[in-house]
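Supplied in structure tokens, the structure appears directly below.
What follows is chain A.
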Amino acid sequence: EEVKLGMHLGFTGPLESMAPDIAAGGEAAAKEVSDSGKFMDGSTVVTSRSDTTCTDAAASVAAAERQVADGVKAMVGGQCSGETIAVLEKVGIPNGVMMISPSATSPALSTIEDNGLFFRTAPSDARQGEVMAQLAKDQGIESVAITYTNNDYGKGLADSFQAAFEKLGGQVTTSAAHDDGKADYSAEVAALASAGGDALAVVGYVDQGGSGITRGALDTGAFDKFIFPDGMIGDALVERFGTEIDGSIGINPAAEGDGRAKFEELAAAAGFDPSAPYSAEAYDAAALILLSMQAAKSADPAAAKEKVMEVANAPGEPVLPGELAKGLELLAAGTDIDYVGASSVELVEPGESAGSFRETTITDGKLEVVGFH
Partner candidate 1 sequence: MTGGYGKGPDILHNCTIAVEKGEIAVIVGPNGAGKSTAMKALFGMLNLREGSIRLNGRDITQLNPQDRVKAGMGFVPQVNNIFPSMTVEENLEMGAFIRDDDIRETMEQVYDLFPAVADKRKQAAGELSGGQRQQVAVSRALMTRPSLLMLDEPTAGVSPIVMDELFDRIIAIARGGLPVLMVEQNAKQAMNIADKAYVLVQGANAHTGTGKELMENDEVRRTFLGG
Partner candidate 2 sequence: MIRVENLHKKFGGFSAVDGASLEIRTGSITGLIGPNGAGKSTLFNVIAGVYAPTSGRVIMDGEDISGLAPHELFHKGLLRTFQLAHEFSSMTVRENLMMVPADQSGERIINTWFGRGKIREQEEQLRAKADEVLDFLTISHVADEKAGNLSGGQKKLLELGRTMMVDAKVVFLDEVGAGVNRTLLGTIADAIIRLNKERGYTFCVIEHDMDFIGKLCDPVIVMAEGKVLAEGNADSIMQNEAVIEAYLGRGLKNKEMIGA
Partner candidate 3 sequence: MDLLNALVAFLNFVFIPAAAYGAQLALGALGVTLIYGILRFSNFAHGDTMAFGTAITIMATWALQAIGISLGPIPTALLALPIGIAGCALMVLGTDRIVYRFYRKKKSDPIILVMASVGVMFIMNGLTRILIGVDEIRFDDGARFVIDVRSFREWSGLSEGLALRTTQLITVIVAVLVVWALFWFLNRTKSGKAMRAYSDNEDLALLSGIDPEQVVRLTWIIAAALMTIAGTLYGLDKAFKPFNYFQILLPIFAAAIVGGLGSPIGAIAGGFIVAFSEVAITYPWKKVAGHLGFQSDGLLQLMSTEYKFAVSFVILIIVLLFRPTGLFRGKSV
């Protein structure tokens, strides 16, 4: 049998530069499973890409319909929350297609009526905001300025960070949005500089406005210490700013263990950037879909969806990236597994990442892991 898996991501549009690495993560997992020959009695996995445009719900829905017409059983996606909700309501649920999003973080997805078909390996904004606030406080930061990318991810995370930080007694001097892909960020930088603060929290994307703001803040000497959440963490960050951002804090979902290292090896072999935001989550999303099908012994999402939580969480034998064959074997043998994956997957109801986070500081122009939370 040939199981079709869709990579439903924003290949064009504002996040077009992130999508290829995310897709590559998902495809790597699919290929690993397919090549192992152990997937559902020698079934193969075929992936296909479709474009969500990230912003245009109608186009995303139409593309997803096409995937379903092509016989796709499950999708890794969507990439952005709004479009994901539309696809879930209009395509996923009516057709009974399972969707695991690597990057949609909106709280609305937690409460949505999803018929049990939707999961996400991305952490929720609320939890990350709290961790960020705690870390900042621990580093002795008393006041911060926040700039966030003007979408539901940025706004949600900025809000939860602000609430948590203020609760801990910190002061938020300003919280202002920036739009991605704009020509110039001088005005934003000037405003943030004027508001001041011990550090600047850049809730954005590393290859988008987030970098533009950081660049401006550094060049004008407005801030020299930054707090970077998951959208900003990646090799691109240190490549771009190097030692200039020494002493800044980074937070991204990951857990202790060698999941991450294994994923990096595997990505190097497959030729994509493992540090790119959400590509590890995409690997995990694809792996979870396929492992749960294996557990259910059926490619039918209706059956597989029941197994996702079981496969993802303890108890069971831990499975890391690159070990999917082992996971398949164990499941075939009826043994329970605990999929850890590249981003330490731990799902809580209603099917989203519990969120364990890795704290890094930037030292000598490198991301240095400090601890896990």
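A word on the picks: all candidates are chains of the complex that A comes from, given by their letters.
One rule holds in what follows: a contact is a pair of C-beta atoms (placed from the backbone, for glycine too) under 8 Å apart; a residue touches a chain by one contact, two chains touch by 3 or more; residues count from 1.
The structure displayed is predicted, hence computed values, not measured ones.
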Single touching candidate for chain A, where 1, 2 or 3 all sit in one complex: 3
Within their complex, state which residues of chain A touch candidate 3. 14, 16-17, 20, 150, 174, 176-179, 181-184, 186-191, 193-196, 207, 211-212, 215-216, 219-222, 236, 240
